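Every protein chain but one is kept in place in this view of the complex.
Labels run A and B following the written order; every chain starts at residue 1.
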Amino acid sequence: MNLNLLILVSTTIFTLGAIGLVLRRNLIVSLMCIELMLNAINLLLVSFSHYNNNLDGQILVIFVMVLAACEVAVGLALVISIFKHFKSLDTKEINNLRG
Amino acid sequence: MEYLILFLKTAFVLQLVILLASTCTWFERKVSALIQDRVGANRAGTFFTTKYILLKPVFFVLKILGILGIVNTLFCDPVKAIFKEDFVPDGVSNFMHSLAPFLAVLPVFMAFAVIPIAPDFEVAGYLVTGQLAQLNVGVLFLFAMGSLAVYGVVIAGLTGNNKFSFLGGLRASAQMISYELAMGVCFVIIAVTYQSLDFHTIIYAQQGGHWGIFSSPFAWITMIILFIVGMAETKRGPFDMPEAESELVAGYFTEYSGMKFLLFWMGEFAEIALFSLVLSVFFFGAWDPLIFDLPTGTGVFLNLGLFDFTDGMLGALLGHIILMSKVMFFCILQVTIRWSLPRFRYDQLMDLGWKYLLPISLVNLVLTAAWVLATNPN
Partner (left out) sequence: METIIFYFLSGLCIASAISVLIFKNPINSALSLVVCMVGIAGLFVLLDAHFIAMIQLAVYAGAIMVLVLFVIMLLNVGSGYEIHRSKFVWGLATLVLLPVFTYLFWIQLSGISITSPTMQQEVLAGTVERIGKLLFTKYIFTFELASVVILSALTGAVLIAKSNSKKH
């Protein structure tokens, strides 16, 4: 188990999350892809904290989790109100600002 | 040798969970019968007769077990469930439908791995700890497993393809998330009191009559809150909104039959036993008998020829029996409450969780922390 492999795993997950965020059109799936990216970052932080013998990385993970919880709460509230307004979660159909 | 001990311990703990769950099933049937002034299960196995003299004692024992209802609950019901048709509703994935009962049971069984069930003792120079895995974050592991238990319920509600199971799943997930908050605060209070998250440390700090319930003047509040939260998490008692028979048929497991239904049932009863175990470990000194000390050490108590039955082993055996009797007491208490109180309304349930239990436990946390600071000057 060396650091390079961990970086590879975490980058793969992060990239998959980013691709999903760009490609999927369902709003809830987009939110989940953001969670995926945050998880990849958490993994990276914990592995660096382990290999540097330093706990500050793990503290950062706790703060990332707090912010993820906030993001999900607000994001889901927005998803609910968007669904009530547009009757759909497809990002293609939410185009009222398009000229 | 270490692997052999680990294997035996795993088998023992697994057996214990199943035994506790089935004992709770029996309590449920008999206590409910007592409360409703019925006799309860007393037929299966009672009317067997034989003309062979050698088989007479066997049938006599069977008759007693049958009158007590044990044959019915522990043998006939499972056999019936195994041979029942396994029904999967139309339009849902078979895999997900079968996955749900396992997801409901697995976290509960895993949570038993970190809780000690007997004092430590030595066998042939090897120290045998009374728990499967000694984690330094054991209490948090219990909390994490408690929150993972929601998934079985949610998936069961989703894959029922049925309005009743869907509503049951929604209610169950909302209820479990709401009550998890108060449970988390209670666990923080435990961590503050013992300054550890390890069950081993928590239990050994309570030995010799220093039970958790006497540890601070506010400990009984924590105990009562944890008891209520435990009953809400197991979806039992007055909190059985998700499976309210008169409103939702059977809630999230409406579409389950046979062994899958029994798995849900077993998970529920194992969770009752788990919360009873947690209560007796946190507040009632686990295996501490309060009036005398359990024997420890490697002094020979009884020579059995093949190996010496040491004082430590006797202590472990006695401690296990004492702990299990405490667990049984809380199981019977929960079953009694379930059959005595009427069901909450949904808004009352949410009010109790968010407006009463959470603020009370937060205030309790501050008070307990102040008490701990005042009594331990370091």
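Keep this in mind: contacts are C-beta pairs under 8 Å (C-beta built on N, C-alpha and C of every residue); 3 or more make two chains touch, one makes a residue touch a chain.
Just so it is clear, the model here is predicted, and its values are computed rather than measured.
Which of these touches the unseen chain: B:Asn42, B:Thr129 or B:Ser173?
Once the missing chain is taken into account, the touching residue is B:Ser173.
Any idea which of B:Thr10, B:Asn136, B:Ser325 or B:Gln348 touches the chain not displayed?
Checking the options B:Thr10, B:Asn136, B:Ser325 or B:Gln348, the one contacting the hidden chain is B:Asn136.
Against the chain that's been left off, what residues of chain A make contact? List them.
With respect to the unshown chain, the touching residues of chain A are 1-9, 11-13, 15-20, 22-26, 28-29, 31-33, 35-36, 39, 42-43, 46-47, 49-51, 53, 55-56, 58-59, 61-63, 65-74, 76-81, 83-85, 89-90, 92.
For the chain that got dropped from the picture, name the residues of chain B it touches.
Its contact residues with the unshown chain are 135-137, 140-141, 143-148, 150-151, 154-155, 157-158, 166, 169-170, 173-174, 176-177, 180, 184, 197.
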